[in-house]
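One structure, as structure tokens, below. Some questions next.
Every protein chain but one is kept in place in this view of the complex.
We call the chains A and B, going by the order they appear; numbering starts again at 1 in every chain.
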Amino acid sequence: MEAPTPRTALFKDAEHLARVAGLFLLGIGGFWVAQRLLVPEGFGQYGHYRPGALADKRDQPLVFAGRAACEQCHTDIAETKAKGKHARPACEACHGALALHASDPTVKPTRPDGRTLCLRCHAALVGRPSPFPQIDAAEHAPEGACTACHAAHDPGLGGAP
Amino acid sequence: MGSTIPGVDGYMYPNEMELQWGLLIVLYPFITGLVAGAFILASLERVFKVEQVKPTYRLALLTALAFLLVAPLPLQLHLGHPERSFEMYLTPHLTSAMAMFGFVYLWYLMAVLLLEIWLEWRREIVLLAASTTGVRGFVYRLLTLGSRNISERALALDDRVGWLVTLIGIPSAFLLHGYVGFIFGSVKANPWWSTPLMPIVFLFSAIVSGVALVLLMYMAVCALKGVAADMRCTDTMGRYLLYAFVIDFSLEMLDLLHRVYEADESFKSLDFMVHTRLYGSHILVQIVAGTMVPIGLLALTQVLSLTERARRGLYVAATILTLVGIFAMRWNVVIGGQLFSKSFLGYTTYKMEFATREGLFTAALLLALPFLILWGLVRLLPPWTAPEWRTDRTTA
Partner (left out) sequence: MTVDRREFLSRTGKLLLLTGTAAAALEHVLAGRAAAAPGYAETEHWWGMIVDIDKCIGCGNCVRACKEENDVPREPYYFRTWVERYHVEHGDMEHPTVDSPNGGFDGFPERYASGDGSKSFFVPKLCNHCVESPCVQVCPVGATFRSRDGVVLVDKDYCLGCRYCVQACPYGCRYIDPRKHVVDKCDLCYHRITKGLTTACAEACPTGARQLVDLKDPKDPVHAFLRTRSIQVLKPQMATHAKVFYAGLDGSVR
């Protein structure tokens, strides 16, 4: 039998390494295919993220309607409020989240209690900036609703109910 | 001023009171540290020709593999959505050190460790493929990858390629464990973690833990097999352990000194934490019992002339304390970094659970698992050929 040339002998002795190299290439190829298949659509289009996430976020339902929605129907109250001291707080700051009511007016919101709610902001508390109107609840009309004297939408004394 | 929340003193941001990374995240760098350290020890012989540690070469490789196979488990158990972890392969965010985990891990497993082990054992694999029957024989035949060439030239080629793989493996091992140090060290929000020294400290403590583990295991396996441990080998490992320890300790002390001297805005808060909540694990376990005592014991073996028995005893004591100490170091970094508030006004406590996904029991199982795997590996790929330990690679 013909003696193997040095080159063929080398290849024969390195054959197992060639198999390993082949396995590696197969693995890398498989990985590349998997990547092409599995990366979410559009990923990286605007940055390193899935653009579908933005749509997901935007689809989140509203819980607060926003004052513009309230003012669309309750124009008279909006007008009264805009002239008085409570112009700044939005409707839902006191009335709570009302997107359900805004989309279906037959859903009745609950009327806030005319004392607990008011004290949440207006009870004197160290740390509240001094220009902000605060009262000592034990001394300032300790019994009864605040709305007995202060109209909720125009609380300045002498204003319309 | 005390707070009314149990376990919390002072003020913590509301979202900070619960720890984010717990025991399993302590375990992960401990495990990869052992892998890197065991591999560096193996490379000492293969690349740097420290032939005294030759008897541990194969054992070190198998130990590294056993621990490497377990390494991803604590991470998977910790994730909120482990089924999504493959996303790190699909869309790795290149600015995140954590994103490189999947690739570095795969690279190290496939292109370094498995390849090196395969090349090292190939001769035995081919022989056993021919002589073994049943399932085991099938496994060996599979491992041959279809090639039965164990001629001298082929084996010499294996040796050269193996040398190259080990050479590449050293920076790969550095990366495998160093990146974890960078994960912590690059978080500017956390002053306990944020330091450029972190990857280096992690690496040297990894080398310390890996060498200690292999030294301990070598002596244990010798004892189990009723074979005398090669004292030249153990003494050399002890020496390298001491060197690595001195460097590691110096780095940690440098970090400490720097913090105390600069005393930046976080210092008072961190100092208080170390003296109270972290006192036991940091001062007592990590520094005193886990570093200074082992260094002392190892130094004794260098300066005194001791009997073999005495040295073996000292090595056992030193390595066990070392492993506990390095675990404590990981604990102090991970848990310690979350015990104080980023407002520097408060502290919380780590509520370790027992039988949950991230609990103590799970951690214990995860620590035991590599030894089980190693037992299996040793049976499949013996680090020695019967009847006695063979360190010579080319003779039957």
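Observations on the model:
One rule holds in what follows: contacts are C-beta pairs under 8 Å (C-beta built on N, C-alpha and C of every residue); 3 or more make two chains touch, one makes a residue touch a chain.
In this text, all values refer to a predicted model and were calculated from it rather than measured experimentally.
Of the candidate positions B:V187, B:V227, B:M292 or B:M352, contact with the hidden chain is made by B:V187.
Touching the missing chain, out of A:G27, A:G42, A:P105 or A:G144, is residue A:G42. Mapped onto chain A, contacts with the missing chain fall at residues 33-34, 37-38, 40-43, 45-64, 66-68, 88-90, 92-94, 96-97, 120-121, 125-129, 132. By the touch criterion stated above, the residues of chain B touching the omitted chain are 1, 3-5, 11-18, 20-21, 78-88, 90-93, 95-99, 101, 183, 187-190, 337-338, 341-345.
Keep in mind that, in the parts below, only the chains that are shown with their structure count from here on.
If you average the CA atoms of chain A and of chain B, the two centres end up 43 Å from each other. Listing the residues of chain B that touch chain A in their complex gives 86, 89-91, 93, 110-111, 115, 118, 122, 144-147, 149, 151, 153-154, 157, 161. If you check the complex, the residues on chain A that touch chain B are 9-10, 12-17, 19-20, 23-24, 27, 31, 34-35, 38-40, 43-44, 48.
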